[in-house]
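With one protein chain held back, the other chains of the complex are shown just where they sit.
All chains are identified by letter, namely A and B, in their written order; residue positions are counted from 1 within each chain.
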Amino acid sequence: MEHHDNQQHLISYGTYITVWLSLLILTGLTVAVAGVHLGKYNVFIALLVAAFKSSLVLLYFMHLRYENRLFHAMFLVVLFTITVIVALTYVDTLAR
Amino acid sequence: MSQATAQNIPLSFYEEKSAYPGIFAWIFSTDHKRIGLLYMFTILSFFLFGMSMGFLIRLEKMFPGGQFFQPATYNALFTIHGVVMIFLFVIPGIPAVFGNFILPIQLGAEDVAFPRLNLLSWWLLVIGALVIFLSLFTGSKLPDTGWTFYAPYNTITTANIPMAVFGAFLVGFSSILTGLNFITTVHRLRAKGMTFFRMPLFAWSIYATAWIQILATPVVGITLLLVIAERFLGVGVFNPSKSGDPLMYQHLFWIYSHPAVYIMVLPAMGIVSDIIPTFCKKPIFGYKAIAFSSMSIAFIGYLVWGHHMFTSGMADLARVVFSFLTFFVAVPTAIKIFNWTATLYKGSIELRAPMLFALSFIFLFSIGGLTGVMLGTLNLDLHLHDTSFVVAHFHYTIFGGFGFALFGGIHYWFPKMFGKMYNETRAKWAWLLLFIGFNMTYFPLFLAGLEGMPRRYYDYLPKFAPYHFWSTIGSWIMISGILFMFGNLLHGLLRGEKADDNPWGGSTLEWQVPSPPPLVNFTTPPVVNKDPYDFSDILKKRNSSPTPQDQEDKGGQ
Partner (left out) sequence: MSAHAAELAVHEHKDYTGAKIGMWMFLFTEVLLFGGLFLLYAVYRAEYPQGFHQGGLHLDVFLGAINTIILLTSSLTMALSIAAIQRGQKGLAIFFLSFTILCGATFMVNKYFEWSKKIHHKIYPGSEALAKYVDNMVEEGKVPPQQKSGVLLFFSLYYLMTGLHGLHVLVGMIAMAFILRKLLKQPFVHHRWNPFQKQELQGCRLVLEDPNGQTIWKSETFDETVKHVDVEFQYYPAPKHVHPDDYVALENTGLYWHLVDLIWIFLFPLFYLIS
């Protein structure tokens, strides 16, 4: 069982470099967009880009894409927990 | 296999030689069984210390007016009682003791997934505890914030709060490492054939608890670090005089500390779910429902923290939402209670000592749980908040729940852990004293609270005097019960008869290894091909032997 389980999935050097380039482009994009005044939407765009960047890091650099379902499920649980915590706190602070 | 063990019984883990001499064979051991026992003696010492504080609190409140202590000392007493009991006894509690000793054996594993990390968590607990105790004597006065360390008083008081919260932070780190270890153990080290739905319910409850430990503890970790930063680095995120919002401290604190009450009680429910079928000789009713209810309690436990803050100035919307969500916790809890009682139905119940503790758990925890629903009701809580009703409620859940289950677990697994048996008649008497004393101590506090007796008050109006008087008398009975129980267990440990491998006729894997278990738990890796609470083999064996007391027969051989 150990042998099959511990099989490494090889990702090509090219993939890593492509991901890195996309991350740099997204960084440029988020800096550029921050200069444009969009009022409330600025923060949403910034967070959206950051979320996109972090999913690239998670999926490729951290190999989450190639791990089994357990890792995906665990990660979603954490994401969900944070969302719940922030949302329920907002129920208080935004309504106060 | 059985022949091989009969020929040469493997040495128990006590007798196995260690690389270190004396006490170091324990405090440097990475064996899960030794670590489990280390935890047991550590947290029980903290319990006895916390219990003495509780005894003094009750003594002070026996009559109205000051009796023995200054008001400031009284504030320190309830703070230390709370901090020691919560952070050093109840939160490490069952997972650290039985999660370590029993869980790997129940899963058919040799050890937990990361044995060295496991030892590190014990050390972190001990160091954290030392830091907490040191904080008592290094400030200009004893800590007097209550166990919740509320802002902004936590930065204003001259007691050494930063040190105390740093100790609590270390203890939290220990809890995280324990949780991480158990989740990995459950996922990776189950024996062949031990599917998730063949795990004993105790293992399920430890698994659910471990998730809370992972996901909630870091939040309190950062909160406590922020308290230290506020004091020393001049930042002001909670202190209103420095532009912070003290309610945010309460939010962050309860985001951890509400789920933490399920860290306390879920493993307790796991123990009860293991004890009841063993003494009914009947598969547990609604296995999957109990397993899933553990997971859903862990989940819903995250959504309800705001009910600790109903009177603290939260938005009305939040108060209503949190009150509404709180009611949902009662559902999975009730599922468990109904399933336990349904298991009792038509079971061949043996009222042995562990079973008495398990049954009284159901009774006491139901009272604690139902009063919890009362407190979760927004309009009622406005009346009852910060009264002794709350004190009675959480003592019924934490002591009546966690405490009785822990003691039940100790009585249940004592023969497995030590290979000795305690005197059961005395154990039952101790239970009776404890049960009567417990109800006498805490039930009057419900009544006093309903009439408006505030909690954490040094003095009170004469109309509350009878409640406090009887409560204090009750505390004496309870404490004598506890001391009698420990005395009996200690006597069993030193002088007790040799225990059988399976004295209760339990069906889970830990009863299939010798008592006490050898260093290597299983000489051959076990293969599981039946449900955890399948007693058919045990009953068959029992029916075929003419005398039910084969314990005595074995002793004679």
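Things to note:
Following the convention adopted for this analysis, a contact is a pair of C-beta atoms (placed from the backbone, for glycine too) under 8 Å apart; a residue touches a chain by one contact, two chains touch by 3 or more.
Values in this document were obtained by computation on a predicted structure and should not be read as measured data.
Considering the intact complex, the chain excluded from display touches A, B. Checked against the full complex, the candidates B:187, B:288 or B:383 give a single residue touching the omitted chain, namely B:187. Residue B:219 is the one among B:37, B:151, B:219 or B:477 that touches the chain not shown. One of B:235, B:320 or B:465 touches the chain omitted from the figure, and that residue is B:235.
Where chain A meets the omitted chain, the residues involved are 2, 5-6, 8, 10-13, 16-17, 19-20, 23-24, 27, 30-31, 34, 42-43, 46-47, 49-50, 53-54, 57-58, 60-63, 67, 70-71, 74-75, 78, 81-82, 85-86, 89-90, 93-94.
Seen from chain B, the chain kept out of the figure touches residues 4, 8, 10-11, 110, 113-114, 117, 176, 179-181, 183-184, 187-189, 214-219, 221-223, 226, 229, 233-237, 242-245, 248, 251-252, 255, 520, 523-525.
One rule holds for everything that comes next: only the chains that are shown with their structure count from here on.
We define each chain's centre as the mean of its Cα atoms; on that basis chain A and chain B are separated by 37 Å.
By the touch criterion given at the top, residues 70, 77-78, 81, 84-85, 88-89, 91-96 of chain A touch chain B in their complex. Of all the residues in chain B, the ones that touch chain A in their complex are 187, 211, 215, 219, 247, 251, 255, 302-303, 305-306, 314-318, 321-322.
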